[in-house]
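Sending over a structure as structure tokens; questions will come in a sec.
We show some of the complex, not the whole, and keep each chain where it was.
Chain lettering (A, B and C) follows the sequence in which the chains are written, and residue indices restart at 1 in each chain.
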Amino acid sequence: MATDLEAPVEGPRPGADEAEVELLGVTRTFGPVTALDGVTLRAARHEVVAVVGASGSGKSTLLELVCGLQAPDAGSVRAARAVLMPQRDQLLPWLDALGNAALPLRLQGVGKAQARERAHALLREVGLAGFERAKVYELSGGMRQRVAFARTLLAGAPVLCLDEPFGALDAITRAELHGWLTEVLAREPRTVLLVTHDVEEAAVLADRVVVLSPRPGRVVAEIAVETPRPRPATADEVVAVRARALEALAAAGGEAGGAREAGGEPG
Amino acid sequence: GAKDETPDGTPKTERLTLVLDYFPNADHAGIYAAQAAGFFRQAGLDVDIQVPGDPAAPTKLVQARKADIAISYEPEVLLARDKGAAVVSFGALVQKPLTSLMSLPSGRVRGPEDLKGRTVGTAGIPYQSAYLKTILKQAGVGEGSVKEVNVGFNLVPAMLSKRVDATLGAFWNYEGVQLRREGKHPRIVRMEDAGVPAYNELVFIAERDTLRERGDVLRRFLQAVGRGHKLLREDPAKGVEPLLKANKDLDRGLQLAAVKATLPVFFPENGKPFGWQDLDAWKAYGDWMVENDLLKRAPTPTALTNEFVPGQGI
Amino acid sequence: MLAALLFLLLLGAWELYARAGNVDDFILPAPTEVGRALYDDRGLLWDNLLVTAQEVVLGLALALVVGAALAIALHFSPLLRRAVYPLLVGSQAIPIVTVAPLLVVWFGYGILPKLVIVALVCFFPIVVTTLDGLRSVEPEQHKLLRTLGASRWQAFRWAEAPAALPAALSGAKIAVAVGGIAAVFAEYAGSEDGLGHLLLQAIPQLETPRAWAAVVVLAALAVCCFALLALAERRLAPWAHRRKDPIP
């Protein structure tokens, strides 16, 4: 598949070993709930880091911290310009599918016609040809997610924070988008933080899989994936990483999302 | 002065803003007649007639010199001066009170003496409430035995709705005439017949400095207005036409009847010229206002002047 | 159809009530009398309607612009909101009679003071609803725009303004409905023509049917303006007007 993303990736280009995202001992609490507890996480330039963890373990919170949409209660967050693809797509109902996808370009001052043209090409890539003019409520769940995905890519930020970008997609569409994203990242590398519930997806796409414990979220395992992308889901290492990640998740205490541990519950 | 005249000797046309006391009606027929007959133009005047918001506005606008002259009420002039305004009445438009005590047959009030135990609607204007007190005292009716309700602008509806037995504040030459024409048989008692000192209901006012600076303009104005009223007196049916023409929403029959009713009070008694104000009457009325705590000080004679009335002054 | 029937029913009830002689004709004329006045005075009513309609439309336009601009300013500046909003609220409590002379001083006698009065009466609903609408944007949408790199102004342009539009139009509908009466007040405060002028002349002349005819014309004007705006609403904010299938 050919792509014409053309999103100008910005920022200086230092050595690939320099961390483009760095969280040091980050703690984030919401009243009595501790979402993240002393999380340290680095993503090098152009590294793809998958974050997995129980529901409510603070993954979305982590991404918002990286994108500067929340501030930590303790610890420090440093990141290049990062764009978030939110867990709920947050499409704007007053724009059509194309308008939503083209939004970041418009915000960068790109003219309407040009922005829509580039968004049009990208929507085609994610399988939404013919739905450019569809209103948001006319889109199915997976279609909405793909529009949001396209929108995120078009923002052209050096860091992508993807919060379950393919959660609402069927296996086939998902696999296709995996392949396509791999291709795009090979051509225009970015730093990616990928939150997913699908450990296989994590193993297929990421250079490193970070496992969070259930609330409060702490890093309990980091699993490197050495096989170069594209890697099939059947690759030995992928299967192994998947198994290790599941193990780490289970070991961390998967008791129904770990909601019942003592303390840290809202009154 | 010489500079007010064009080389050929005819006076230069001067603009003059006149604020009426209220929406145009029969009381202003003479002014419109003068306008239509060209009396203002002949006097070198270009009169711009404006309609005010509330009856207190003309005084304010004249005091602020946002209008050259205005039609106001004698009591309003005295009140304004008492508050420090420098407005002067320089001519009377209506010589006698128009305010009246009015009732419908259903109210069973033939005169002030019948008011005992009754309800009287007033417009909520303090000096008119004082009229009621004076009237009751004169008629020997205890003040406490009469219930006064403020009905705002709705004097006539108040009577029609039978919620009040009588009203004080409606004009006998307007509401009175109209009610009679509609066959409602209103009973009317005029203020001066019930013990209230007579006063000029409508007067022309100007700011003191205007008086000094543009005296001859005012003189020409009064003269022209006087001519308009004479025209009106000669042929009321024809004289009322300009008013009707300028105000399409006025009812011909009513306005003509009202004009006919008002004609006697447009002109002073005892052959004085149009606009003449009776100094003694003003004094008596001013004293009455002081007595009734409506004014803080006795008004000075400078509240009015007849200097600009036709045939007076220089 | 049924709606028209209901309307006629109400009219009939009024006619009966008025005919029964419960209230004097001068206080409540029967609809037939009002209808006759509507017909007899059609020229007069039409001429005055044109004057008033002009005041209403221009005044409303002014109110819309000023109201929306104020709401936006108040939304952008919390300082302004705290300092100026109470004044705006207070301004609604000022009876026109107290400011009418001031308006004459400032704006003279023409149509200008009338526009100002109409605008003064009408801008407030727009400010309140627009401001509340602007503040109703979900925090998640704000976050989205922030992460896409939107400036404060862009967040307004792409999220707050469209989100506030339906509420703002609610306010505009209120404004449009009271616009007629505002023009009448303005004409009370001094005028040579217009329906308010007609009304104030008709009342002391006891021309009650004509007064009510003027009211009917005013009401028709208000209903027309309102309907136009309701129509505009569906065009301007279609996303807020999706067909609902409520529970039967």
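A few notes on this one:
The rule we apply is simple: a contact is a pair of C-beta atoms (placed from the backbone, for glycine too) under 8 Å apart; a residue touches a chain by one contact, two chains touch by 3 or more.
Just so it is clear, the structure is predicted and the values come from calculations on it, not from any experiment.
Counting every protein chain in the structure file, not just the single copies shown, gives the formula A x2, B x1, C x2.
The rule is short, and it goes like this: only the chains that are shown with their structure count from here on.
Counted as hops between touching chains, the shortest connection from chain A to chain B is 2.
When each chain is reduced to the mean of its CA atoms, the one lying nearest the mean of all protein CA atoms is C. Across all inter-chain contacts, the pair with the most C-beta pairs is B-C. Rounded to whole angstrom units, the spacing between the C-alpha centres of chain A and chain B is 84.
Between the CA-based centres of chain A and chain C the separation comes to 50 Å, rounded to the whole angstrom.
Shared interface positions of chain A, defined as residues touching 2 or more other chains, are absent. For chain C, residues touching at least two other chains: there are none. Those residues of chain B lying in contact with chain C across their complex are 23-25, 50-54, 57, 60-61, 64, 66, 153, 156-157, 160-161, 174-175, 178-179, 182, 247-251, 254.
Listed in rising order, the residues of chain C touching chain A in the complex are 140-141, 143-151, 154, 158-159, 162-163, 165, 237, 239, 242. Interface residues of chain A facing chain C in the complex, by the touch rule stated above, are 64, 67-69, 81-84, 86, 88, 90, 92-94, 103-104, 106-108, 135-137, 151, 155, 157.
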